[in-house]
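See structure below.
Note that one protein chain is taken out, while the other chains of the complex remain in position.
Chain naming follows the written order as A and B, and within any one chain the residues start at number 1.
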Amino acid sequence: MEQRLHRIQVMTRGRGLVDVTDQLCRWLGSQGIATGLLTIWCRHTSASLLVQENASPDVQADLEAFLSRLVPDGGNGRYRHEDEGPDDMPAHIRAALTQTQLSIPVEGAQPVLGTWQGVYLYEHRTSPHRRELVLHLLGEASQR
Amino acid sequence: MEQRLHRIQVMTRGRGLVDVTDQLCRWLGSQGIATGLLTIWCRHTSASLLVQENASPDVQADLEAFLSRLVPDGGNGRYRHEDEGPDDMPAHIRAALTQTQLSIPVEGAQPVLGTWQGVYLYEHRTSPHRRELVLHLLGEASQR
Partner (left out) sequence: MEQRLHRIQVMTRGRGLVDVTDQLCRWLGSQGIATGLLTIWCRHTSASLLVQENASPDVQADLEAFLSRLVPDGGNGRYRHEDEGPDDMPAHIRAALTQTQLSIPVEGAQPVLGTWQGVYLYEHRTSPHRRELVLHLLGEASQR
């Protein structure tokens, strides 16, 4: 059994989903590990991880519209914590409702994602940010 | 350290929870691994995983009622993405708010679930579906 630890940077364009599936698969494919477990850790509390449909852009628009209604922006005393602006506290709440970590089984040096599954970094702040993900891979080279 | 990779099919009866705890435990018990980590991956974006109380059926009814109010069905232009019907987009949102993956420590060849914890596949579509879970087990035969 072997393990790998790696960090990747993701540039976001403000609030919304950034597809990181290809980036994950490329790194995974170069590690010489056929079977194992890939863990992704998001090192932030105002951005998070999400598995979501990768086909229709409408899904992302609907999801964003839902979360914007569910967790409205502040600015008028709605939240105590508005140090960094009206999108600060909503970002923390959105992160709490989604994922900070995902662990995906690996088979044939690829994550076992379903046909319609993509892995996304969800930026919850309105301005662009540089985000860091830690990737941990555990497994072995030989096929099962 | 050894690992195992396995797939199971779960038939759902439409929207609601399907208890998969026994199915997981049976597979786990036959793998000859006493201590380790079991990861469950749901290969869908309109069904998800959930750990929930396994005693009272009222808990499931209340949870379903809560989610139906929180994420109402579409059909009247509420969502852009209604290709597959009014329950299509709500299913993606419900999946985003629950889990696609769970990793449970294993001790004595059993998951370390609490007394009242069951592992459920949550079907979010109104019609029955065949769903696939990938199970990954990492660990060793000897007791600690």
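Note that in this section contacts are C-beta pairs under 8 Å (C-beta built on N, C-alpha and C of every residue); 3 or more make two chains touch, one makes a residue touch a chain.
Being a predicted model, the structure only gives us computed values, none of them experimental.
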### Contact residue for the chain not shown (choose from A:Trp27, A:Trp41 or A:Trp116)
A:Trp41
### Task
Go through subunit A and note every residue touching the omitted chain.
1, 3-5, 37, 39, 41, 43-45, 70-71, 79-81, 83, 89, 92-93, 95-97, 99-101, 103, 132, 134-136, 138
## Note on the structure
It is residues of subunit B that touch the chain not shown, namely 1, 35-37, 50-53, 56, 58-59, 61-63, 66, 70, 97-99, 102-105, 107, 112-114, 116-117, 138-140, 144
